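Only one protein chain is missing; all other protein chains are in place.
Up next is chain A:
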Amino acid sequence: MALIEVEDLSRTFVVRRRTGRVRRTATEVRAVDHLSFEVERGEMVGYIGPNGAGKSTTVKMLTGILVPTSGRLSVAGVDPSRNRVDLTRRIGVVFGQRTTLWWDLPLRDSFELLRRIYRIDGTRFRQNLAEFCELLDLGDLLDTPVRQLSLGQRMRGDIAAALLHDPEILYLDEPTIGLDVVSKSRLRAFLREVNAARDVTLLLTTHDLQDIEQLCSRVMVIDHGSLVYDGSLAGLHTQGGSTRTLVVDLVDPLPDEGRIRVEGASVHKVEGPRQWLSFPTDASAAPLVAAVAASYDVADLSILEPAIEDVIAELYSRR
């Protein structure tokens, strides 16, 4: 049985709007619409979609703080909304824009309170704390009040806090938002380590596609409450119908702004001696390069991979 099982899950909200002086009309908004997926233990899954697509609503249902309107849901073998309190001991949550730490207290005190809240065994707690302090470089920060921490430091503290009770699943909501490049890559390295060494399943919602590229072998794209894609990152390119680009620098520009003519690719831009040729993502570049080199005087060649942002924007706009 999969760790997370979602079957035909829906959630509607009733939104009341004033339509006259006194009259109010209730409209139903379907935030999540017949959603189905499974996540196996140890997976790192990226969950992406535009604002208002239903990401948070899904995560709220998975953690039991929102009751589904219909459908079946099982997380670690239990129904989240029925067993919310039991489930809290088995999951961890991190929100990039909120903190679970106590603002006025040193980081150490937040960790101590969490030890008591989750009744973490003393030895286990010390082991975990020592390990996280080393991996996240928190040692010197333990006695600093949380309000004095920088965003990157606070985020590291929040992630350690979410993992102290050895959760099986970690939900991360935009964990790298607002962080600088170094902090981001450090955080990602830590998450990879946690996933590999502790077998923690990660479900990550984000708008930063580099998070996905560097962490997740699987990506789910949600829009208007239902999945528009579920699979590998590479597959997303095919699904999105994206193209790769071969950039050719000719020795001399072709006369009369002429374009390179070759099988399996078409020129979409010309600038002096440089020409841009698009070809399908699933086609090999080798024969194309050979064909171009055989017919033209080529000074230089390079291949541009499609930006994942463009692929996803394409997916969103299709609906």
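Points worth noting:
Here is the rule we use: a contact is a pair of C-beta atoms (placed from the backbone, for glycine too) under 8 Å apart; a residue touches a chain by one contact, two chains touch by 3 or more; residues count from 1.
Rule of thumb we're sticking to: contacts and distances are computed from a predicted model.
Looking at the choices "Carbon-monoxide dehydrogenase medium subunit", "ABC-type transport auxiliary lipoprotein family protein", "ABC transporter permease" or "tRNA-specific 2-thiouridylase MnmA", the name in the UniProt record of the chain not drawn here is "ABC transporter permease". Within the set A:S36, A:S81 or A:S278, the residue that contacts the chain not displayed is A:S81.
The omitted chain makes contact with just one of the residues A:V6, A:M44 or A:L66: A:L66. Looking at chain A, the residues touching the absent chain are 11, 13, 31, 57, 60, 63, 65-67, 81, 84-86, 88-89, 91, 93, 95, 98, 100, 102, 104-105, 109, 112-113, 116-118, 145.
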